[in-house]
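First the structure, then my questions, so here it is.
All protein chains but one are shown in place.
Entry: chain A
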Amino acid sequence: MAHTLPSSDQSSDQDKWDSGGLECKGQLLIKIVMRNRLTALVVDGDTTCWVLEQELLHSYGVQTLGVDNSRDAVDLIASDAEFNLIIIEKILPVLNGLEVTRQICEIGVRCKMLEVTACSGESERQAFLAFGVDVFIEKPLDPEHLVPILRELDGQ
């Protein structure tokens, strides 16, 4: 029989602090100098991933917008919002990532599309690539994968 979880304490501490025990920004992130201001759309139903991916992009100066479901993503693209990069998760509320990719490509979007997902097989990977995704990577989205893409988009 599976165990049930005890309830956890909810943290509501909003005190500002600067912990000297943590690494400084720039020591672990791969450093690049961007010439252009890039924009990105992050489509992920998981809040943790959504926040982290946007913050990583933001740390490289990328202006980001995030949506947590496929319907909002398609509506945004259909309303002529333009992005240099779209990051999509495979499993999303409303429509799955593959269907979203297909609809976005049907609208005529021609930007870099990156599929970032937790687990997937080779057949799904090939399906995404066939539908127009440029790069398919397993989570987490990290600087090692992201920086070459940003450099390419920046014309470096």
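The rule is simple: a residue touches a chain if its C-beta (ideal position, glycine included) is under 8 Å from a C-beta of that chain, and two chains touch if they have at least 3 such contacts; residues count from 1.
Criterion: contacts and distances are computed from a predicted model.
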Chain not displayed: protein name in its UniProt record ("Exostosin-1a", "Histidine-containing phosphotransfer protein", "dolichyl-diphosphooligosaccharide--protein glycotransferase" or "GPI transamidase component PIG-T"): "Histidine-containing phosphotransfer protein"
Residue of A:V51, A:A81 or A:I107 in touch with the missing chain, whole complex considered: A:V51
Residues of chain A (touch criterion as defined above) contacting the omitted chain: 1-11, 13-29, 45-49, 51-53, 55-56, 59, 89-91, 117-119, 138-143
